[in-house]
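A single protein chain has been omitted from the complex, and every remaining protein chain is retained in its original position.
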């Protein structure tokens, strides 16, 4: 059996036997599906009573700097595909930097080790002006399909490369697959990371629970609704094309922000420099940032600082009951 | 041959031999396709002359609480996928409850047995405040692909779990596949259910006819046009991504409602807590409910009450001629 | 090799060897691809200098009454799929009839023989009030994949069923595949049909040319841009879902009409009762018809009358030079 994700329906994306093989899940004892569900689970919401400086909402902007690894992870060598990735480093990141600087925002960049090696100065410069660099795998490998020792080794080596490149130890990870293998949480815990930002069980930060036990790892949930990729990614050979307009996505993201503001919670956005960096999209991001800023009482911060803040409160019970 | 639905076109989704195998349907005698068509058929429309309390339109909101079964039905164990399901129970249902309470609306939740076991209190609480819990399979298995005795057993056991959990016998079903097998109607009839809500032959309630014989089972037709899933579902590996904006869907649903109101008929909406429960979407649902409420003369009710009402009229011929 | 259309890209949909097999087309002599191109070709535009009654634009509304054949053509038996088809005959056609009657419009319905047999009265009634019934295959078989003798036999038998059912010989066809086999044009010619409405080489009517020879058959070109199916069709297992809103499609169709009006040409629309017949869509069609009507000087007519008109002019050279 191959690990290549086929152009399959939702029904297939998460399962091995599709419910119709020799071991369909409708035959399972309750204990079996309960064990699966409890493997990684969300603890209580860590939404704080208030954010630092009296802010009403926390805004966490993140950028996954995949660039050329979109091609390289597959062992590909297409000059066309690589150029699309190069655009991210060459055009996307500089535009993003200027926009963030203009609004005095610090953000988080999740960077595969191979990209840090290709563009070390770009990562150093980002750290120097206050942005965070987080782990995003070695070459954007599919971490949830690897042997556990390979996943562990690549994650550790990736962290080392980032530390060597920027002079700062990374404290957080966004897994390249936006998913965990059976071993990911253990690896992250063993590495002593502060937070992960890959799982989507809430809009607010929460603690990850493994087999019923608190892990101390903070989850900062991303969401595909607040990700540029599902709306804008172009895939020549399938149905994935840039078919939702930036102006429409702006409306969706404003709505997501509005309720986060009303609830006094977290608004976390994930973007990709080679996607969002294009002219018609960076204009939209600029408009979104202006919209958010104009609401006042906003704490723009890095993932690391937000995780650190809610973790410190968690231990002193300053959180809102979920 | 596998039962896994492939990423196939419409042309393939309903057929076994694709019209080009050794037994293409253009060779069939008329009696053969007539028997297939007559297996399950719509009886006369049961649209009443008027709705209770002089209401001009009936509004049936339903929520399919699939949650973690989206992963489990396939025998999957992805922490990422399970977290997406967990969001439905953890964030989606509470938001929906608050919204319904604010507008004093009772609705129907179709809940797989495994979800009732994972979140029993949530189901009990829903029943306590007047909502309906209906059958939605054991683990969201594909009911139309099972052996008849398995389908029968799982449907009965699912009903038992719901009754034990909530203290109320379910009277209706939405089949997990939104489709019948050759045996589904017989199973439903034998269980003495009042209604099904899976088939789409009309906008208005109708009686299901089996091989030309009335069954007494009421069909409350759902429609994908009035379902959140086709517009918002995110499938990483295929073309299914959240690409229609909530504001656009709001327009579609308003239009669907407007003509239902003008016709004096039924407006039935299907949603999923892990889909509609997100910030940008719950805002839209709130706006839709306000729009519907402002039209006046609306009967918000559960599926069970609507089915019961039109069935009582049917036997006394108070219905409008189709 | 199977005839089942795979979920393939455009690049594959028309070809047998995908340009990379043992006989790639970049190796072909010019004579070979010229013969392929010339097999069926568009003659000069038959856009008339003016339309009957001094109308500035001709509007041809057509409805492909596929109904249950979407399932039956594949040898399928899904009650869910058949109910979706039943909706077309039960709800869609009556709504369409009322709308056309309100605006005094005659239109063309292309009806598979099996549907004429299932709903004979519906077809007779349509003819009685002035609508046209055209050929649309036996059971919506894929005409371009059949052996020539089968295609010929099914097309003839389909015409016979329509004639017996309605009392009127059909004079036109929309091929079920919206495509020709190598033999389709010869079959149509031998049957003495007036027109086809399946090929898309122009916006205006034209004469079909076969191997360089005029055939006397009029082509009334449909277009997927002016078809409800690509925008609204729901396919559970692929990326085809109702994702373009009716209000957006209304804008596209208005734009298509506007330039047809400006050019003094033909505006031809294809719809499907089980697609367009839904509440949110029939409202849109109503608005489109009101928009078109308000432009004045419009000739709403059947395909047969339009084909007959331009053919009569063609023989007397009253057409505009292409």
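Letters A, B and C mark the chains as written, and numbering starts fresh at 1 in each.
What we mean here is this: contacts are C-beta pairs under 8 Å (C-beta built on N, C-alpha and C of every residue); 3 or more make two chains touch, one makes a residue touch a chain.
Note that the structure is a prediction, hence the values are computed from the model and not measured.
Listed residues A:205, A:222, A:246 or A:265: the one in touch with the omitted chain is A:246. The chain not shown here is touched by just one of C:147, C:190, C:255 or C:290, and that residue is C:255.
For the options C:198, C:215, C:280 or C:302, the residue in contact with the chain missing from this view is C:198.
Although one chain is hidden here, its contacts on subunit A can still be listed: residues 2-7, 68, 70-84, 86-87, 90-91, 114, 117-118, 138-139, 141-142, 145, 150, 154, 233-243, 245-248, 278-280, 282-284.
The chain not displayed touches subunit C at residues 5-21, 23-26, 28, 30, 33-34, 36-37, 39-42, 144, 177-180, 182, 184-185, 198-203, 221, 223-225, 230-231, 238-240, 243-244, 248-249, 251-253, 255-256, 258-260, 322.
Quick note on the criterion: only the chains that are shown with their structure count from here on.
Superposition on CA atoms relates subunit A and subunit C by a rotation of 180 degrees, given as a multiple of 5. Centre-to-centre spacing of subunit A and subunit C amounts to 47 Å, using the average Cα coordinate of each chain. Those residues of subunit B in touch with two or more other chains are numbered 5-7, 238-240, 243, 248.
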